Structures are given as structure tokens and as C-alpha cells.
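What follows is a set of notes on a single structure, which appears directly below.
Every protein chain but one is kept in place in this view of the complex.
Moving on to chain A:
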Amino acid sequence: MDEQTVFLPRAEADRLLEALRGAGFGRILGPVAREGTLLFQPLRRWDDLPAGVRDVQQPGRYRLQEQDTPRCFAWANGPQALKPLTFRPREPIWRAQRSADGQLSFQSTQEDPEPTALIGLRACDLAALDLQERHFMHGRFPDPWFRRRREALFLVGMSCAHPAQTCFCASTGDGPAISRGHDLGMAELDEGYLLWAGTQAGKTLLERLDLDAATAAQRRTVEKETHQAAMGQRRTLPGRHLKQGLYERLQAGHWKDVGERCLSCGNCTAVCPTCFCHMEMDEPALGGDSSEHLRQWSSCFNAEHSFMGHFVVRSDTRLRYRQWLTHKLGSWHEQYGRSGCVGCGRCITWCPVGIDITAEAHALLKEAPDA
């Protein structure tokens, strides 16, 4: 938010969708209340958004409730946001064909992604995208599939005034205010929305909308609500740089404790907006003359993930959970310059048995370092 922040009255909110379509974004996705949660789905009009819906999140539990408010973003998050759009859960990477004379030919599967605008992304979602970009786009081997899809996106962030019980973005420093990674930033008030630009594309869009400036009182209300959203969060991580603390406790007894409770089902890694592990495999057609090479989401909680030629390195759950946590909160610093956790709390809510990463991290760091 800045001096250029403008105000879009609630009754005129459809104008934002029209402006996005006018800017070439034929596909607009936003949160829609479906299947007991909030899913990013195509939006035709502002009324498709979940007005008066609130999420109640606890470890291993998610419910939607109705509440008396005109607001459409009075909730924290659903199971997914950007990750499935940029890093596809399952996709062919290439196809191979064998001709009658035995020659092999290979075809790329790269698509031409449709320009897509996303409305209602949280600060944690944008921070997570930044981490995925570091992995997929800015490493030694940039990923063209990811890059093309990423470049087709226009990101509308929505400051969060309603964190769930499972949220801890204030602790990781990634939210709840929209401060980076957005083309357009937004915050919701009962009477409408404040909008501000984060990129040139966002600025151009705001110029098209030609809205009045937001009042200082409106900006103060948003600042106050965002501050309360941060203060209201009860969960924390025991620090932002836990690599040394965790590495000094690789033999801690608590790994066994969590290993006994953990199902090693991989739900945490699937909903984690920064987890990027995948597996690749070939699916030959029955005739044997063509084959598809696929990449799909995998998980460090799978045996296959640590299968090294002839044996599984991490055969039990204790070692798999330790791998996940020490990577996410520890060695991620070496690889990407920061922790891999953005405090969205999804791994807590969507864990079938409600394992809480913040509680486990605190419990581990309370133990004495390894001898």
C-alpha cells in the first residue's frame, strides 16, 4: 500500500474482472467454495467468490462456516493455490515414437499456456512462488515447463485479515500483508477494496480502471486489520534459521516420537506450496512403438524417493520425517538462501493425524544437542 493506492467500491468489483479480460487474461481464477473448502476455479463474475464464508482450520481438520459479512476473503486459505498451476501434479515431459525402420523420434510436450490472472493469493502463496521460482527458474537447469506457465500469470495478492488457527506467516516473516511478488495488491474492507500496483503490468491495469484514491482512513483500517491478523497468530517457529539447531539434534529422541505418529502419507508435501520433489517415469503404449515420459509430484515420505540403485536409504518414518523437516527448515537455507517454510499452515491442517510442524520444531529444539 502506498500513496497511489486506489479504492474500488464493492458494487463495482466486476470492473476489475473486465479490466483483466481487457488486458488479455481470458482465464481468471479465484477462490470458490467447493467440496467443503476453497479451490481456485474460473471466475465469471465477482459473485462467484465466497462471500460470507469463513474457514475453521485445526490440525487435521478443515470446515467452512457462514458468517454475517459482505466480505469475500474473510478466510485464510484452501488446500492449494499456485503450486498446481505452475508445477503440474503430473505431466508428460516428452513423447517418443519408433518408426517402422526402428528410428526413434522425440517430441516436446511444451504447451502455450493461456494468459491467466489469479485473484485472492495470500502473501504466503506469493512467498512460496518466489521459492519455487528459485528452484525451477533460477538454478543451473531452468525448467521451461514451469517458466512458460509462470510467465503467463498475472498475480493479484489479497492481504490477509483472517488467518486460521494453523497460520504462522508472521513468524516466518512472509505475511499477512501483501508486500512483494504481486502484480496487483489488494485488501478488503466491508465497503470495497484497496488496490495498489506491484509491477508495471499492475500499474497499467490500475490506470485502465481509473479509480479514486483510497482515503487515509481506509488505509489505516487495512493496516490495523493486517496488524491484528499478525498479532492474532498463536503458532510460531522457534526461529527463522533453524539449520544449525536441527543439525545438532539429528539423533534427538523426538524424531522417533514423531515417526511413530506420522503416517508417511505425503499429504504435507503435496499441500506444501514450496515442496518441489517429483519422480519421472515412462509409460509405454502397449504396442511398444511409442512412449510417454512423465513427471509427477512425489514425496520424501515415499520409499521410492530414497531408493538408491538397490536399497532404500530412508526405510522408516523417523528418517523420512527428519529428512523433510531438516530440508525444509535447514538445508533449504544453503540451497535457496532462506527457509522453505512460508507459514501457511497447510501441512498442519491437511495432515490426516494433525501433526503440527511448529510443535515438532519447538519440541526438537528443546532437546539437548547430540553428544
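Here is the rule we go by: a residue touches a chain if its C-beta (ideal position, glycine included) is under 8 Å from a C-beta of that chain, and two chains touch if they have at least 3 such contacts; residues count from 1.
The working rule: contacts and distances are computed from a predicted model.
**Student:** Choose one: "Sulfhydrogenase subunit delta", "Cation transporter", "Malonate decarboxylase subunit alpha" or "Stage V sporulation protein AC". The correct choice is the protein name in UniProt for the chain not shown.
**Tutor:** Matching "Sulfhydrogenase subunit delta", "Cation transporter", "Malonate decarboxylase subunit alpha" or "Stage V sporulation protein AC" to the record, the invisible chain is "Sulfhydrogenase subunit delta".
**Student:** Of A:Phe7, A:Phe25 or A:Tyr62, which one is in contact with the hidden chain?
**Tutor:** Hidden-chain contact among the options goes to A:Tyr62.
**Student:** Pick out which of A:Asp112, A:Asp210, A:Glu260 or A:Glu334 touches the chain that's been left out of the picture.
**Tutor:** Counting the whole complex, the residue in contact with the absent chain is A:Glu260.
**Student:** Any idea which of A:Trp75, A:Phe154 or A:Trp350 touches the chain not displayed?
**Tutor:** A:Trp350
**Student:** On chain A, where is the contact patch with the chain that was removed from view?
**Tutor:** On the side of chain A, residues 34-37, 39, 60-63, 79-80, 84, 89-90, 260-267, 270-271, 281, 283-288, 296-299, 302-304, 315-317, 349-350, 352-354 touch the unshown chain.
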